[in-house]
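Here the complex is missing one protein chain, while the rest keep their positions.
For reference, chains read A and B in written order, and residue numbers begin at 1 within each chain.
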Amino acid sequence: MKYVLIGNGVATIGAIEGIRKHDRQGRIVAIGSEASAPYGRPLISYLLAGKISPDQLALRPDEFYRKSDVELRLGTTVSAIDCAARTVTTSTGEKIDYDRLLVSTGGKPFTPPIRGADGPDVYNFTNLDHAQTMISLAKDIQKAVVVGGGLIGLKAAESLFDRGVEVSILELSPRILSLAFDANAARLAARRLDEVGLSVHCGVTAQHIDRDAAGRVRGVKCTDGTYIPTEIVVIAIGVVPNTDLAEAAGLRVDRGIVVDDLMRTSDENVFAAGDVAQAKDLLHDENRVVPIWTNAYSQGYCAGKNMASRATPYIGGLAMNSISFYGLPTISVGTVNPPEGEEGYDVEASLDERKQTYRKLVFHDNRLVGYVLVGDIDQAGLYTSFIKFQLNLTPEMRQSLSQGHPDVLLWPDRFFDDTWNPNWVDKD
Amino acid sequence: MKRVYPNREYCIGCHLCELACITAHSESGDLIIAYTQEREAAGLSPCKKIFQKGSECVAISCRHCDDPSCVAACISGALHKDPETGETVYDRGKCVGCWSCLMACPYGAIRRHPVESKIVKCDLCRGREEGPACVQACPNQALKYEDRDE
Partner (left out) sequence: MPQFPNILCEVLTVLFQPINKNYHEFIIERDKDRCINCQVCVRQCSYEAHYWDDNRQKVMHDNSKCIGCHRCEALCPTAALTIRRTPSEFRPNANWRPVFLQNIYKQADTGGVLLAGMGSPVDIPVYWDRLLLDASQVTNPSIDPLREPMELRTYLGTKPDRLKLLENGQEPPSLQTEIAPQIKLDTPIMFAAMSFGAINFNLHRAMARAATELKTAYNTGEGGLHRSLFKYGKHTIVQVASGRFGVHRDYLNAGCGIEIKIGQGAKPGIGGHLPGEKINDKVSETRMIPIGSDAISPAPHHDIYSIEDLLQLIFALKEASEYRVPVSVKIAAVHNVAAIASGVVRAGADIITVDGMRGGTGAAPAMIRDNVGIPIELALAAVDQRLRDEGIRHKASVVAAGGIRCAADVVKAIALGADAVYIGTATLLAVGCTLCGRCYTGKCPWGIATNDPRLSKRQNPDVASRKLVNLVNAWSHEIQEMLGGMGLNSIESLRGNRDKLRGIGLSDTELDILGVKHAGR
């Protein structure tokens, strides 16, 4: 069996580990367009902030690929997939055949149409190259505007700020972190950023990027009419699935590459995982693209197992984010903003402005479906358990959760014992 | 692989496993110094967590899952599964303190280090001849270190 993995992300790592769990013999070829082996993509903000050095980026040590018997083809871009012939073609024209193929081409930065965006001094912040570019830039510039007040935008802004750059953040929604967090958590985070000295502008975005005669960026004209002088603009709104290759190969693509419960695409020998895949979601009855780190690994891992002929269904992705703002940790998991107008949701929140702690639990149909924690995050995993294992809540469980005491002893007895003390039989 | 299995029927909530844990992971190897000095100075803290509800209690720690959520969530590669031993291994040097694992682990088995931006997680007392210290210290054999894989 020969496996070919396209992609340079964590889904590839997951796939290698998934395959090798069941198949020690098969050949694995991993093709990545970037020059480095899979690295912790979220680490680029740590790198930009100067918190880690470049040699800390690799997700797995070099010997991992050797021990796992993986042929790494870095700096190689796949230009076409031929599903019928079971080959991929690289940009250099090389053909590589496969028995099983994984497409995990990830996402590409989403850039909204902004006048003046084309040209120098406008950057994205999604990969190592971007980070390295900005590290060298940061020495010479004083001002930056970051477009996007989501997770990527804020981390980019925070990291640039740590490099001594004066940063303004533009966020179109009325608040930052509108997708992953709720208003209270966003306010606590915004306050922390504000205390540190980052300038956050909500409800506005860049209308046009102003350039001087030489074509260099001079400032940003915002939708509310303000003008922010800057030397660079970082567009960090998010990513959209990078489906070009899959579409060209004739694989079924909706918002992302559509996969079944085994992470298989419309071609039985081709699998997809990560930010490019539209896969089962734990909480929703439909396939979704959830570009989340954890999902990418899990999907890759699951795909890997299934590529190695193990029928292991994917349990479904769960949106989750953990991010800190200058020492203020925040975590959000699952559905944190109940869809408006939908019935059956129930929210319990407790906010302590002084201690800067916040806890929000979202219940639906007698189950926990999401939560947000700010400040005091130590119990996060146990809240996750109630979501992930979809435990029906008794009044006692509900009360304990609401009081901030998620406890393994609240789990149903049988489930508890199967989890913690399996195969133990009380003799009497 | 051999794992630590807690039995809530016979856990008496004495917390001796915690004390054994911090001693085994201390610099000094001395319970009194570990508890009274290293805990405060270096933030030494146990990998175990004891839950108590009414008369029930249980001491839990990392399960070293077959398919660990923490490894899936780790953005830095600090957590990985050792394919040979099956252990979920934590590389402290690589950890950036993003708390993704703490969020993802549905067993509540990962905690924040009280002082540093690192996590604290059971390592099964790797390298300790007598096996995990908690199991050895349990006065009621409510912790078992056994291979129960089927």
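Everything below uses one rule, namely that a contact is a pair of C-beta atoms (placed from the backbone, for glycine too) under 8 Å apart; a residue touches a chain by one contact, two chains touch by 3 or more.
Values in this document were obtained by computation on a predicted structure and should not be read as measured data.
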item	value
Displayed partners of the chain not shown (whole complex)	A, B
Which of B:I12, B:A41 or B:V115 contacts the chain that the document leaves out	B:I12
Interface with the unshown chain - residue positions in chain B	9-16, 19-20, 31-32, 35-36, 54-56, 137, 139-142
Where the unshown chain meets chain A, residue by residue	427-428
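Please note the rule applied: only the chains that are shown with their structure count from here on.
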item	value
Separation of mean Cα positions, chain B and chain A [Å, integer]	28
Touch list for chain B against partner chain A, complex	5-9, 51-53, 56-58, 60, 63, 67, 69, 71-73, 75-77, 80-81, 83, 93-94, 96-100, 102-112, 144, 148, 150
Touch list for chain A against partner chain B, complex	14, 17, 20-21, 40-43, 46, 51-52, 56, 58-61, 64, 67-68, 293-294, 297-298, 301, 320, 322-324, 329, 331, 333, 377-382, 384-385, 388-389, 406-410, 416-417, 419-424, 426
